[in-house]
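Data first, discussion second: the structure below is written as structure tokens.
Every protein chain except one is present and positioned as in the full complex.
Order as written gives the chain letters A, B and C; numbering starts at 1 within each chain.
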Amino acid sequence: MSWISNSVMGRKAVAQGQTGARHHLSEEDQGEFHYVYGPYAEPVLRIAPGDVVEVETLDAFGGVIKTEDDLPSQKLNMPFVNPQNGPIAVQGAEKGDVLAVHIHSVLPRGPQPAGTTALIPSFGALVADANMYLNPATPERVKKMQVTEDGVIFSDRVTLPYEPFIGTMGISPEIEAVSSLQPDYWGGNMDLPDVAPGAVVYFPVQRDEAHFFVGDCHGRQGDGELCGVAVEIPAAVVLQIDLIKGWSIPGVRLETEEFIMSVGSARPMEDAARLAYRDLVRWLVEDYAFEESEAYFLATQAGKMRVGNMVDPKYTLGASMLKTYID
Amino acid sequence: MSWISNSVMGRKAVAQGQTGARHHLSEEDQGEFHYVYGPYAEPVLRIAPGDVVEVETLDAFGGVIKTEDDLPSQKLNMPFVNPQNGPIAVQGAEKGDVLAVHIHSVLPRGPQPAGTTALIPSFGALVADANMYLNPATPERVKKMQVTEDGVIFSDRVTLPYEPFIGTMGISPEIEAVSSLQPDYWGGNMDLPDVAPGAVVYFPVQRDEAHFFVGDCHGRQGDGELCGVAVEIPAAVVLQIDLIKGWSIPGVRLETEEFIMSVGSARPMEDAARLAYRDLVRWLVEDYAFEESEAYFLATQAGKMRVGNMVDPKYTLGASMLKTYID
Amino acid sequence: MSWISNSVMGRKAVAQGQTGARHHLSEEDQGEFHYVYGPYAEPVLRIAPGDVVEVETLDAFGGVIKTEDDLPSQKLNMPFVNPQNGPIAVQGAEKGDVLAVHIHSVLPRGPQPAGTTALIPSFGALVADANMYLNPATPERVKKMQVTEDGVIFSDRVTLPYEPFIGTMGISPEIEAVSSLQPDYWGGNMDLPDVAPGAVVYFPVQRDEAHFFVGDCHGRQGDGELCGVAVEIPAAVVLQIDLIKGWSIPGVRLETEEFIMSVGSARPMEDAARLAYRDLVRWLVEDYAFEESEAYFLATQAGKMRVGNMVDPKYTLGASMLKTYID
Partner (left out) sequence: MSWISNSVMGRKAVAQGQTGARHHLSEEDQGEFHYVYGPYAEPVLRIAPGDVVEVETLDAFGGVIKTEDDLPSQKLNMPFVNPQNGPIAVQGAEKGDVLAVHIHSVLPRGPQPAGTTALIPSFGALVADANMYLNPATPERVKKMQVTEDGVIFSDRVTLPYEPFIGTMGISPEIEAVSSLQPDYWGGNMDLPDVAPGAVVYFPVQRDEAHFFVGDCHGRQGDGELCGVAVEIPAAVVLQIDLIKGWSIPGVRLETEEFIMSVGSARPMEDAARLAYRDLVRWLVEDYAFEESEAYFLATQAGKMRVGNMVDPKYTLGASMLKTYID
């Protein structure tokens, strides 16, 4: 992970690329899972910057959709969906710092077939919300898929690559406690496929010790998470959580060996795109020595835009730039 | 180009992959360029399905921004921007058919440096429109870049790949004549980087002989065309224009050897995304034998979304699916 | 109508409140109706500023929905809906002038019951567009209502006031020819209930002699034109059309004895609201001697917002200010 300290252009992580203690947060250790990102829950674990945490996450349904006959409308109890592990307190973190979360691995847990997707009435990007439209509902349906590191068996005809990522991850807002279904500047339910093994994700700390949450892993997902439900899996996630003191960022950023990315969550979608690209321009100016209009031109000619989700309470998009163009 | 007839799953092009006559439409042949996509202009050329046309396009500024001192606010005369070649009449085309346009090549024309981008007041994705906001204006600026097939010289520090495409292309609406700055179901100013050499673009014919227009080539562009001006170049474009009888599609589609893509243009951006993905689901059902909910699931788990432009009167997005998953 | 010359604060109409010649444009005189607002049609009438024109308009369906059994999906032939009278050429009008249209009266024509509304599949504010959503369609239905100057007989239980207005009215764009279903800065299908007898509507002239169109009268309508179809009536409309030289406005404005209003048409709806309010602030500064921040404060504390339509290709909103606060 030595590339991190270079990539943030001199931003110094507390642990300086050193690996600290290793913690294991099992389902049993977690006990009660959480359905909001907020400051009102007691930490389940306290770590030092640089520590590695292995977390056993539940799937977004909390495991209650066991077969294709378990319909979400019968099995789910809103708002108790998308259960989250945490909060994990990070010693020394304060408002104005950045939590740097290195994603080492995301592996499926549990009996096969482990992956679940579903068509849920009044939910999804191509489904009319019954609180806004008069149309008859679309049918409800659950689909189970076998998921291994070798692939996602979508159907007899189609096998898709296993490209796992973390759907929901972030830190507590300062005074709000917000549904784990929602993404925002603190992270949360971004459903952004780039939040994957090999990436480092940066979160702007809002309160003492940050209070980190994680859950909702996906075996894979297309851009936009169209029907609102990816290949939902219980997972074992390995993260290294580091701290960068005194780095003020307005929202989530991430980087990999290949690119840097600014993330925006908002409605309508163009505002998410603007948040992401505006911050990418800021990042290019602050850390990569581009004059602002040059940064804007470069983003115009070489920026990439990922549509993470177009189904959550806010849509999430990521604007990125290849490092080969800016280093 | 024999892959086309396979890829549209039995949709039979009139010319059946045969190359017809070759036409050259020079600047001089074109004479008067057009600023609307509409049925009120006389065809400049009439071709048969399968014919190849080489077209000399102007850049989006009509060539009037010759140096970095030529400011758009002084040189442009709205609404006379984004000049288009055409209309080209295609014999036998009728409402209810599809025009299939194979893009063979897009090469830069004219003296170097040929590529122009610009920051234009009150225009661009990160610029507040003075008809909606009270903020002071952002500065105006023109940037010239050398463009060859070897690359776009963005600055001393950055060279970007030459990845050309056609910013504006399409067919005439039935009774409307719409600004060449606007994209819609008939094509137009989509600013979608996938409209590139190697692609076949499908347009739903709206009137007899289709009346095809083309212009506005880009040496390259990032997702979203952030500042509203890509690497604008005058170009020599080679197209083969074929016809598929009796194929009813609601908007623009395209395909390459790797993927199929449905295109949506709308505001807000999520509606463009919905148009694109909704049509991709329809296409998977009609031509690839997926049951609708399976198509919706597959798009959820494996769909890709390209943000073409987020600056034009309608935003353009393309939803795509790899052929390896569906053939 | 002498209040007009005062209300625009010294903006001098050519006819100075004098009534000129009176013209009658019957259905027969009109002959062929128009379905686009554009510069490509020959004027059906040429008038002088200050002249009065009585126009016989068709309803938005062109009269083909004669009974509740005439379903739009069977009777309409898209895009040939919303037929318009005109264009009427106004002598002396040039780009940079304003056409000032005084609405004297709107009276229902034809046999009773004359008023038609309808639920049309895949259309309307609470109906999911089949090009974006997967839901089953809503039912189609036509409703006829007796309309007289005494009221609209909505049902045995409900009678609504007759509060007529003109749904579609405006001037030709410079080079575009745009569907009469769409509103924009030139007017068009605004479906704004304030475009009613007693109002003067200001349009920014885009070409020589303006080329004025009008049609689509409504016996009444709620805010937003929710299902997309108001109480559609054929009507006899009396207008006085005057000209204000050298007044540059970015879009449609109107005024009555009680208020001034700026009109915005855009998607998403907040952009229509911004266009309207931004222009109201500009108007207060230019003609009512408010400093800009004071105008912004006044609009904040005393502005009114009308939602005209939330169903057309662009939504139309009007931001207004009572004259008692500003004169």
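Side notes on the structure shown:
As a convention for this text, contacts are C-beta pairs under 8 Å (C-beta built on N, C-alpha and C of every residue); 3 or more make two chains touch, one makes a residue touch a chain.
What you are looking at is a predicted structure, and each value in this text was computed from that prediction instead of being measured.
Only one residue from B:Ser26, B:Gln112, B:Asn135 or B:Ser248 touches the chain missing from this view: B:Asn135. The chain omitted from view is touched by exactly one of A:Phe61, A:Phe212, A:Trp283 or A:Tyr296, namely A:Tyr296.
Interface note: of B:Pro268, B:Gly303 or B:Gly318, the residue touching the hidden chain in the full complex is B:Pro268. In the full complex, chain C makes contact with the omitted chain through residues 117, 119, 124-126, 139, 141, 143, 152, 154-155, 158, 160, 220-231, 267-270, 273-274, 277-278, 281, 293-294, 296-305, 307, 310, 315, 317, 319, 325-326. For chain B, the residues touching the chain absent from view are 126-128, 132-138, 268.
If you put the missing chain back, the residues of chain A touching it would be 35-36, 38, 40, 79-80, 131-134, 174-179, 250-251, 266-268, 271, 274-275, 278-279, 281, 292, 296.
FYI, only the chains that are shown with their structure count from here on.
Note: centroid distance chain A to chain C, computed from Cα atoms, is 48 Å.
Residue positions of chain B with contacts to 2 or more other chains are 267-268, 274, 278, 281, 296.
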